[in-house]
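The complex appears here without one of its protein chains, the remainder shown in place.
And now, chain A:
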Amino acid sequence: MTEVLIIGAGPAGLAAATAARRSGARVVVLDAAEDVGGQYWRHLPAQRPAAREQVLHHGWSRFTALRRELTGVEIVTGAQVWLAERHDDRPPTVHVLVGPADGRDREQRTFEPDALVLATGAYERTLPFPGWDLPGVFTAGAAQALAKAERVAVGRRVLVAGAGPFLLPVASSLIRTGARVVRVLEAGGWGRLGRAWTARPTELLGASHKAGELAGYVRDLARHRIPYRVATGVIAVHGRDRVEEVTVARLDAQWAPVPGTSQRVAVDAVCVSHGFLPRAELAVAAGCVTGPEGAVAVDGDCRTSVPGVFAAGEITGIGGADLALAEGTLAGTAAAGAAPTQAQRRAVLTHQRFAARLSDGHGIRPGWTGWVADDTLICRCEEVTAGELRDIATATGSRGLRSLKLSTRAGLGVCQGRVCGRSVEELLDRTTGGLLDPGRTAARPLAGLVRLGELARMQGDTE
């Protein structure tokens, strides 16, 4: 029997697991979280089961149906995959630590699957702005995660800003968690959004379920009289030890703040998301080819460039939960050695068109550097400012990203550049007139934090 190992139990991983199982494979699913569902279906823990979880989730019944179908699948939660060790002649060996997050005595497990499905999702990209390191500034996903899994609202008067349709469910969850949402600000302008969302309307029919979901969020904003502004963004946050006010301003088509349009708003929390980045470090370690945006390259059946390794969901490109589900089904079927149906392949294409609109309408524009001041932190871990980055680049005359990172320490902190990597690269690219080695911020040998003691113990085990 083919053994299929799936990393990630979000929409993509769960769809892959059920599809692989239906195709007759033995299936194991690993997820670092304590529960299945991924980011989309994050929910209250088993210790506090909710009677009406669907209040915070579209498609909750789809999740409960998938979960029921998982009988016979081995699910390992609290499983941090930290290394995919590549081989020339077979899929990678997968190294996992199982136990409480960042614990010291976790159980070490390794897997040698016949086929591997990577479904590790995405994390957010939040552009830096003055004051974004103050407590009370959150990624929009943090607000969503705390609302869904903790029933905690990140603040009482909250402003939601950034780009993309994701801002809408975040606002809805905040309202349902007791917060007052004072505004939702979308950086994209109506011109661009309108072109992206209304061109070729028939293409959207296949994604009509998604359109209905978005319409529901818009009704929520209207019912609660929450202003939704386009071509507008947060350009600074103020406060001594916590957020007290934000400055919002109109943004031009390139997202540069329009002079004379700024306004201060009192809030105790601000949630900002400018998009998502594929969480592709395991795929990179496994040797999979990635595209320009860091997404794992796949063929029509979700095969990566490495034989026996498949990828599905946000790591193949940002497209939302419906696309993740459709890709997961393809990947799971193919990984089990069965042939996907034409209908399954068509489902992926339909949702990919929807994804293309996301990036047409909401993709990051270069003008954002216009709101960055010299003393704005860029690297949160190593506390490196934009001014320091520019000064060192100018003083050394270097155009090498690697050497500039070493001399500034930007992107070399404990998050391994996941939060600031792209922004450091874009700023330096601008300052130096073009980096010689762009894209180097994406390579990370380890996908998770491993303690030296744990490493030493593994060494002892293998000797």
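Assume a residue touches a chain if its C-beta (ideal position, glycine included) is under 8 Å from a C-beta of that chain, and two chains touch if they have at least 3 such contacts; residues count from 1.
We adopt the following convention: contacts and distances are computed from a predicted model.
Trainee: Name the absent chain as its UniProt record does, using one of the following: "Transport permease protein", "Ring-1,2-phenylacetyl-CoA epoxidase subunit PaaC", "ABC transporter related protein" or "2Fe-2S iron-sulfur cluster binding domain-containing protein".
Mentor: When "Transport permease protein", "Ring-1,2-phenylacetyl-CoA epoxidase subunit PaaC", "ABC transporter related protein" or "2Fe-2S iron-sulfur cluster binding domain-containing protein" are compared with UniProt, the left-out chain turns out to be "2Fe-2S iron-sulfur cluster binding domain-containing protein".
Trainee: Determine which one of A:Gly24, A:Gly72, A:Gly178 or A:Gly434 touches the chain that has been left out.
Mentor: A:Gly178
Trainee: Among A:Arg86, A:Arg229 or A:Arg380, exactly one should touch the missing chain; which is it?
Mentor: The missing chain is touched by A:Arg380.
Trainee: May I ask which residue of A:Val98, A:Ala145, A:Ala356 or A:Met458 touches the chain that does not appear here?
Mentor: Only one of A:Val98, A:Ala145, A:Ala356 or A:Met458 touches the chain omitted from view, namely A:Ala145.
Trainee: Check each of A:Arg21, A:Arg192, A:Arg390 or A:Arg418 against the chain that is not shown and name the one that touches it.
Mentor: A:Arg418
Trainee: Hey, which of A:Pro11, A:Gly59 or A:Gly136 is the one touching the hidden chain?
Mentor: Of the listed residues, the one touching the omitted chain is A:Gly136.
Trainee: Since one chain isn't shown, list which residues of chain A touch it in the complete complex.
Mentor: Chain A touches the missing chain through residues 32, 34, 39, 44-53, 55-56, 100-104, 123-124, 133, 135-139, 141-146, 149-157, 176-178, 241-242, 268-269, 380-383, 413-415, 418-419, 449.
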